[in-house]
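The complex appears here without one of its protein chains, the remainder shown in place.
Note that the chains take the letters A, B and C in the order they are written out, and that residue 1 is the start of every chain.
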Amino acid sequence: MTARVCADHDAAVAGTPDGATVLVGGFGMAGMPVDLIDALIRQGAADLTVVSNNAGNGDTGLAALLATGRVRKVICSFPRQADSWVFDELYRSGRIELEVVPQGNLAERLRAAGAGIGAFFTPTGAGTPLAEGKETREIDGRVHVLEYPIKGDLAMIKAHVADRMGNLVYRKTARNFGPVMATAAATVAVQVDRVVDAGGLDPEAVVTPGIYVDRIVSAEPEVAA
Amino acid sequence: MTARVCADHDAAVAGTPDGATVLVGGFGMAGMPVDLIDALIRQGAADLTVVSNNAGNGDTGLAALLATGRVRKVICSFPRQADSWVFDELYRSGRIELEVVPQGNLAERLRAAGAGIGAFFTPTGAGTPLAEGKETREIDGRVHVLEYPIKGDLAMIKAHVADRMGNLVYRKTARNFGPVMATAAATVAVQVDRVVDAGGLDPEAVVTPGIYVDRIVSAEPEVAA
Amino acid sequence: MSTRSKDEIAAAIARDIAATHPDGAYVNLGIGQPTLVADHLPPGSGVVLHTENGMLNMGPAAHGDDIDPDLINAGKVPVTELSGASYFHHADSFAMMRGGHLDVCVLGAFQVSAAGDLANWHTGAPGAIPAVGGAMDLAIGAKRVWVMMTLFDKQGAPKIVPECTYPLTGLGCIDRVYTDQGTFEVGAAGVRALELCGISAGELAARLAPLTPSVA
Partner (left out) sequence: MSTRSKDEIAAAIARDIAATHPDGAYVNLGIGQPTLVADHLPPGSGVVLHTENGMLNMGPAAHGDDIDPDLINAGKVPVTELSGASYFHHADSFAMMRGGHLDVCVLGAFQVSAAGDLANWHTGAPGAIPAVGGAMDLAIGAKRVWVMMTLFDKQGAPKIVPECTYPLTGLGCIDRVYTDQGTFEVGAAGVRALELCGISAGELAARLAPLTPSVA
């Protein structure tokens, strides 16, 4: 069903149940949907599984969500960074689970969820600890590992501009995981810099077609009113 | 290696060996690289396998290539159309092989070739004659079929504008198979309406990044000179 | 009691799409008769049409100067672009279909089985050139897949059958069948007539036997 422009960020994440799997866009802080994350913190859902490239930077955004103690598990490619102290402390004290996934497998498993692919064989990770226990098969003389989709209950992403149909464009490398996460979750919430009327985006340049978007919230409240 | 602007269409398909697998863009005539096909007819490679959505319309483009008798096999989703008489005659007289592939599997198998996926499970075709003899597996209660990549030796596609780096944009539904075929062949030849200098395309709106493109030929010879 | 025309069937489908998706639906209309549904969508329905050759928010057929050879639908008919349209390549378009993002897809059919199997791509006749297009992807991909067809073929044989005898397009993929003689649900619970038009419950049972359709 067509996207809806929400009055505020709280409305965009309303109804998230305990135990949900939440896909969180961004690569570091670029494309990080900070306002939606803050709304999810206020919303209060617990026992969450968070899927994101990193496990939080500094004390804001994803790190602030982790700090609430309401995240049971993180699925990511690169948790440990210079400023990932919130995650580090939770992990070292055994208060959070971690599944490390090669970044390309993370992206491709999200795509598979969005594209109806049941599983796929990839050479990434073959022969490494991250393929332990996984099914493997030699294809064209190369060992491949069988990987499964990662589906979300909620995706929270940041884009640059949305039109009222939910079509999205992004800015530079802040595009990163947004388009693929938008395809992979039952409910997709997007925070944007601004909303324009249908027809305000070039149809040739739309990156995420509106079919993938459920809830839009703009940083410019007067436009989203 | 970075793309090269060719002097003419013949240069863009030079060196195609007998026995090559050739990916041909287009959905019907939209996006059909007619000038490159004509050049391949002049070039003379034989014993070809052609991968395209259709098996030619009327007497031009792909139909003209088929009429030379130099195509051994066609892999496509929809050979039979009101104006596919060239193919129909070859097929009925046993002079061409046909592999019918569901259109989504055709696109996804080309993508897999370009994306380094060794094979993937899809529900498309499960339980139908097009899955006969293929490996199947139940995933999440649904029967899936294992499908393998389709790689090309040469891709011939049509785009709207290229820059000198090989970045491409397309026009409307003529985009169709071009972007995915561009990722799936060892050599990618593109016919475009015009070539602009690097910087002439919006980096946010590039559909096919130049890394996928080898040879460009423009319909406006003075620009490509 | 007269049967429904193609236009009436299309109007019924359009009505049900609008009723099921009051906030607008993403819909793919198969080539052939299902495209008629577009003409019957109520104003303001918010329905967004998808065409598998790479477009959302497709508009009506193009005529005269509006014809652009680069803008066609899956049936290769020139069409137009509505405000809020987007274009994407074939792999993205079929990912959209196969990933379950379309709300409704309407397809034609040769046969539908009581369990919801679909046969619509190939008669299997000797000499016929098989051509499947996107039918198998649409059949398994949309959230709801509806069929629009006549209930009986030209020889009078029913097209809702215990098991399809034509080559299958997809297994257990059909929700609902809109015909000239009524609308039917198919699936695990068997055949159920939601409404009949031009045929009595008794005649229906006789002609669909050994199927035993229930009537709502």
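Here, contacts are C-beta pairs under 8 Å (C-beta built on N, C-alpha and C of every residue); 3 or more make two chains touch, one makes a residue touch a chain.
These figures come from a predicted structure and were not determined experimentally.
Trainee: The chain left out here touches which displayed chains?
Mentor: If we consider the entire complex, the absent chain touches A, B.
Trainee: Which one, B:Gly26, B:Gly178 or B:Gly210, makes contact with the chain that was left out?
Mentor: Counting the whole complex, the residue in contact with the absent chain is B:Gly210.
Trainee: Among B:Val71, B:Met165, B:Met181 or B:Val195, which one touches the chain that has been omitted from the display?
Mentor: Of the listed residues, the one touching the omitted chain is B:Met165.
Trainee: Of A:Val50, A:Leu110, A:Ala185 or A:Ile216, which one is in contact with the hidden chain?
Mentor: A:Leu110
Trainee: For subunit A, which residues lie in contact with the unshown chain of the complex?
Mentor: Touch with the absent chain occurs at residues 27-31, 53, 77-81, 87-88, 91-92, 98, 100-108, 110-111, 122-130, 143, 170-180, 207.
Trainee: For subunit B, enumerate the residues touching the unshown chain of the complex.
Mentor: Considering the whole complex, subunit B reaches the absent chain at 1-2, 4, 111, 113-117, 163-165, 167, 183, 197-199, 201, 203-204, 206, 209-212.
Please note the rule applied: only the chains that are shown with their structure count from here on.
Trainee: Taking each chain's centre as its mean C-alpha position, how far apart are subunit A and subunit B in Å?
Mentor: Subunit A and subunit B have C-alpha centres separated by 33 Å.
Trainee: Distance-wise, how many Å sit between the C-alpha centres of subunit B and subunit C, to the nearest whole number?
Mentor: 29
Trainee: What positions in subunit C touch 2 or more of the other chains?
Mentor: In subunit C, residues 81, 87-88, 94-95, 97-98, 140-141 touch at least two other chains, as defined above.
Trainee: Give the residues of subunit B touching no fewer than two other chains, as numbers and ranges.
Mentor: Answer for subunit B, listing residues that touch two or more other chains: 108, 122-123, 170-172, 207.
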